[in-house]
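Here it is, the structure, as structure tokens.
Each chain you see keeps its place in the complex, though not every chain is here.
As written, the chain order gives the labels A and B, with residue 1 at the start of each chain.
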Amino acid sequence: MAPRRAIAVIGGNVADDAVARLAFATGQAIAQRGAALVCGGMGGVMEAAARGARAAGGVTIGILPGYDRTAANPHIEIAVATGMGHARNMIVVASADAVIALPGETGTLSEIALALTIRRPVVALGGWRDMAGVKIAESPIDAVAIALDAAAAAGR
Amino acid sequence: MAPRRAIAVIGGNVADDAVARLAFATGQAIAQRGAALVCGGMGGVMEAAARGARAAGGVTIGILPGYDRTAANPHIEIAVATGMGHARNMIVVASADAVIALPGETGTLSEIALALTIRRPVVALGGWRDMAGVKIAESPIDAVAIALDAAAAAGR
């Protein structure tokens, strides 16, 4: 049996209301499609996406920067404690079949770049429209559909 | 909500029948106690433990050395692709509340040592009886009980 399909949601560790709503709806859509949500396990976009996925009965995976599993946001079911700081960004994207990028700062940009480097499909939602190599989505449901299609096309 | 309780099972990537049976029963007992199984995601002890956990309806997490999620053994539900080679040993033990060590080689020894370094309780089963700092179990059910008690005592 193959591992459960997984989609990463990346974005800032602080999120305004509009972005948090986008993230919540994206997490929800991922769960509704039967995939696991992967994220960095902390606040902002990560927390809102995990909350959405849990609200829809989904599995949530947080790839944490430190060794303390309890530092995960309260919507993380599977807490992976890396102790690797920002190098855990690589693990977040590698542990997903495709990546959905919401607005964020340089940490998010590093995750987009690392994902493209190992050929994980990247879908931009609410930002990052000028990045070469990303696919543009117009809504959370659209983003998840594009991500799952791209993962399938890549044989994942 | 706190993340799901997780117990790591570590041991050789090749296992004889007796050790594989121990690993299977340990994975089974972990699932029966409601905890997630964490392992390195590959063969031998890791595969047998994951098979046991899945047979009992549990959640299995594989912390893989490479970027290829499909390299996980077929009993892994959550495939975390680190791309970090042997440095992923640190993540295996850090992502668990306690660690159960079955027979293995130097890779397993490194995991025991790393677990003790970050104060994760380590339970020895079927070997490693002479290691300072580990707790000795006489059966898989005993090992899981000791692991969960030690995790609770450590506030995990």
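Methods note: contacts are C-beta pairs under 8 Å (C-beta built on N, C-alpha and C of every residue); 3 or more make two chains touch, one makes a residue touch a chain.
All figures in this text were calculated on a predicted structure; none of them were measured in a lab.
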item: Complete complex - number of sequence copies, 2 represented; value: 4
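In the analysis below, only the chains that are shown with their structure count from here on.
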item: Fitting chain A to chain B on CA atoms, where both chains share a sequence, rotation angle to nearest 5 degrees; value: 180
item: Whole-Å gap between the CA centroids of chain A and chain B; value: 26
item: Interfacial residue positions of chain A with respect to chain B in the complex; value: 1-4, 6, 36, 59, 61-63, 67, 69-70, 72, 74-84, 90-91, 94-95, 97, 118, 156
